[in-house]
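Excluded from the complex is one protein chain; the other protein chains are retained at their positions.
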Amino acid sequence: MIVAMQELATEDQIDLVIEAMVDAGVGVHRTTGATQTILAGVGPTSSVDLTKFEVLPGVLHVHRISSPYKLAGRGFRPEGTVVEFANGVSIGGARVVVMAGPCAIENEVQIVETAKRVKAAGGSFLRGGAFKPRSSPYAFQGLGIPGLQLMFDAARANGLLVVSEVMEISQIEAMLPLVDCFQVGARNMQNFNLLRELGQVRKPVLLKRGIAATIEELLLSSEYIMSGGNYDVILCERGIRTYETATRNTMDISAIPVVKKLSHLPIVADPSHGTGHREMVAPMARAAVAAGADAILVEVHPNADKAASDAAQTLYLDQFDKLMSELRVIAAAVGRTF
Amino acid sequence: MIVAMQELATEDQIDLVIEAMVDAGVGVHRTTGATQTILAGVGPTSSVDLTKFEVLPGVLHVHRISSPYKLAGRGFRPEGTVVEFANGVSIGGARVVVMAGPCAIENEVQIVETAKRVKAAGGSFLRGGAFKPRSSPYAFQGLGIPGLQLMFDAARANGLLVVSEVMEISQIEAMLPLVDCFQVGARNMQNFNLLRELGQVRKPVLLKRGIAATIEELLLSSEYIMSGGNYDVILCERGIRTYETATRNTMDISAIPVVKKLSHLPIVADPSHGTGHREMVAPMARAAVAAGADAILVEVHPNADKAASDAAQTLYLDQFDKLMSELRVIAAAVGRTF
Amino acid sequence: MIVAMQELATEDQIDLVIEAMVDAGVGVHRTTGATQTILAGVGPTSSVDLTKFEVLPGVLHVHRISSPYKLAGRGFRPEGTVVEFANGVSIGGARVVVMAGPCAIENEVQIVETAKRVKAAGGSFLRGGAFKPRSSPYAFQGLGIPGLQLMFDAARANGLLVVSEVMEISQIEAMLPLVDCFQVGARNMQNFNLLRELGQVRKPVLLKRGIAATIEELLLSSEYIMSGGNYDVILCERGIRTYETATRNTMDISAIPVVKKLSHLPIVADPSHGTGHREMVAPMARAAVAAGADAILVEVHPNADKAASDAAQTLYLDQFDKLMSELRVIAAAVGRTF
Partner (left out) sequence: MIVAMQELATEDQIDLVIEAMVDAGVGVHRTTGATQTILAGVGPTSSVDLTKFEVLPGVLHVHRISSPYKLAGRGFRPEGTVVEFANGVSIGGARVVVMAGPCAIENEVQIVETAKRVKAAGGSFLRGGAFKPRSSPYAFQGLGIPGLQLMFDAARANGLLVVSEVMEISQIEAMLPLVDCFQVGARNMQNFNLLRELGQVRKPVLLKRGIAATIEELLLSSEYIMSGGNYDVILCERGIRTYETATRNTMDISAIPVVKKLSHLPIVADPSHGTGHREMVAPMARAAVAAGADAILVEVHPNADKAASDAAQTLYLDQFDKLMSELRVIAAAVGRTF
């Protein structure tokens, strides 16, 4: 950490800051310039609350030099993490993986038909929500574990893996045998108790970026899971909230190369939530693969117009087939398999 | 709801939209203009997912006409809600109430000294976190229930009420005898399972606006609590995330008159989280009361520089005393008692 | 336009609104529902200020039904606009075009070397600023017309076209013989006097999206130019301002398919300003082409580290060569030539 003192800071003020830094467990190097004194803090500063130094008398600015995360940083595994699944599928390697399915599991017919088509088109994961977080208490809230069982059966019958959202610590145990990957939704990205609990599980976790989370905060949240010993974390960009209303969210495609630079974790793109509009899903999925995404998470439904939730952003099965063939070409163009 | 068709929409497209509206349980009034057809949907539309109509062929725009919330709307209680507490204190009435205390409960000396000073200066509530949501897993996480017991004792010894944050459904039962008001933090504003559970509790809930939540989403979240039968909800503006970095968040003072217009629920302002800087707390607290806030929630600490968390935004006790006398004058200027 | 009245609106209030609508020149269709009255306004509403109806007594919401722009809308030219340049180059057709060059023209050696390399790698336009808008009055402000002459000569010697930013009406005349395309920077997207003047010019205009502009506002600004008779407008996405600080701006790739849907105008992507980091330029350029961009605008410099401005986001010439070969493959993958 660096503390820059104001030009008119007194020696007493400087001494107080040095004392506070030492109290916080960091060593101090002092540079006395002609006009300004600079204090460099050396040592374990990742758990130090820097803002407390900002308000000390005579302080101009405080800057963090080292990353606040450790396990999630690129330096921890420079070669990159590849998350392996039971049937040989892996995320973070050469192959771009596709996860597809309805927003919510509605009934057996729906999920079985979807599973067949996802498999036929080359998808690896069946997705679908059993527990649905909805802004309105009057909206459809999901089928729960019985729904998840329907999806698990449909997936296994078609050689697919299962990814589904967990909303509550109490759901983990019942979900465990029915999912290959837990999904943490955007609204729970900073539900730290849930993250900590998922750190104890030995199944991969797909962690979605919060709607107003910085990439640094996303990495810090992944650190909660990893610090429990579960290193199989897959990050997911799904759009952030901005002033623009033409799309439901603004999909931050640049998060993909930024994550690749800062972290070793794989990153998935969700163009369905990222845009909220069916017709924007394909161009944004192509863009994500072109920018280096390791996987695509997309909503499809055999009867998209009548989907119980997220209908507007859900692909028809024909659109999904077409998207898959487009992604195949783009993946090849950036040196990936599909 | 209103569906505006595109100028070139065909009769078949219009029929399909009408059919979809009827399927969703709404009656349809059709206006055929010279260039454009407009379909007005009448009936119970608050649980209808409007976005699904937006992507039907031939549709230009879909607008919601009625509010998506019912119990939280001004019309439900035009006279406004006044939340009453045990010792005669109420929020939402003529008197502007002050809630103050440390970010986190640290030890007995700290919380007892704070309680005395908060009481002496005219505060009504002691605040303090027993469970702390922290972005980094390496930061201080709170003392838990034993800490809450310390705060409860200190509050009662000084005639103060207690407000403290609940992070998890599993904490509710143990917290129940030790708090007068549950606080739901910004990160949990859309933790719908938690909100639903708090709807079953018979103690008031202070619900903080999420860091990127719209006011409409805040009201929808309050609806989750109210739909369980707990109508004692107090809203809280605590700053939203914007591009500006001079303050930790951008405190949206205009949320106060907007909430007063749209809803009957009381609203509290938290200038500590709203700004993140100790020296900005007093001007923003004054501004909030001038704009009509029903209460102020503020962080104070007997040794603010060494607070275990949020030190930068925590007032010294002397600053708190000064702020209280300023608020007294502003409250009078807007026709409130203090 | 649609005016939805409040449930308790009186007949007098409804009459007043109808009168105000008629005053504004729009015809009114009234739908009287069981609980709510809706007034549909028909006629030329694109110049009507809707917000004035929002504050009339008894009004709940006002919605615009038709687009506020006319000439920029997709319906005006459903087949799409192709902007043609002197030497057979066109933007908006099958071929993806590349515009490259330094942020600022610095001297003859720099611009000549850049021109050669841009041409050799397959670029069509040489870009470079002669007038530089800088946030600080103490930063380099550009060489002016003599610099533009250097760039024009270097471009022509290498068979390239010239695009350069105009900041002021007074610069148009001198720039006219030296550019093939005027660029309007993000800061001037709503400099309406400048836009109006460029509507009188008979050279194409590349209009950058403002740093906080909605896509609708971008289209409205293009309307200023087109309403003067100059229909050769090329839009440009160059990143918007959000809370994320990992990149200089957040490049809104979804603006590309949104513009393609709403408008007939071609759209260019500028990944240099969109990200602000050299290493993010290539992935975001690939993403933009994959999403359907008609051209790429990118900063390159023979000595990128020492560029007088925007050094951090400027490609080395070798990086540019590599990017060009990547874009060639992506363009083919989406069915475009390059």
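Per-chain residue numbering starts at 1, and chain names A, B and C are given in the order in which the chains are listed.
The working rule: a contact is a pair of C-beta atoms (placed from the backbone, for glycine too) under 8 Å apart; a residue touches a chain by one contact, two chains touch by 3 or more.
Quick caveat, the model's predicted, so the values are computed rather than measured.
*Asks:* With the full complex in mind, choose from C:F125, C:Y224 or C:F320 the residue touching the hidden chain.
*Replies:* C:Y224
*Asks:* Out of B:T247, B:N303 or B:Q319, point to the residue that touches the absent chain in the complete complex.
*Replies:* In the full complex, the listed residue that touches the missing chain is B:T247.
*Asks:* Pick from B:E113, B:E216 or B:D321: which residue touches the chain that isn't shown?
*Replies:* Answering carefully, the residue with contact to the hidden chain is B:E216.
*Asks:* Against the chain that's been left off, what residues of chain C make contact? List them.
*Replies:* That gives, for chain C, the contact residues 20, 23, 46-47, 49, 51-52, 54-56, 68-69, 133-139, 167-170, 187-188, 190-193, 196, 210-212, 217, 220-221, 223-224, 227, 241, 248, 276-279, 305-307, 309-313.
*Asks:* When the complex is taken as a whole, what residues of chain B touch the one chain not shown?
*Replies:* Residues touching the hidden chain, for chain B, are 212, 214-216, 240, 242-247, 250-258, 261-262, 274-275, 279-280, 283-284, 286-292, 326, 329-330, 332-334.
*Asks:* In the full complex, which bits of chain A touch the chain not displayed? Write them out.
*Replies:* 2, 4, 7-8, 29, 31, 33-36, 38, 40, 42, 60-61, 63, 65-66, 75, 241-243, 245
Here, only the chains that are shown with their structure count from here on.
*Asks:* Same or different interface residues for chain A and chain C, judged by whether over half of the residue numbers are used by both?
*Replies:* Same-residue interface.
*Asks:* Based only on mean CA positions, could you tell me how far chain A sits from chain B in angstrom?
*Replies:* 26
*Asks:* Distance from the CA centroid of chain B to that of chain C, rounded to the nearest Å?
*Replies:* About 39 Å, centre to centre.
*Asks:* Could you list which residues of chain B touch at least two other chains?
*Replies:* Residue numbers touching two or more other chains: 241.
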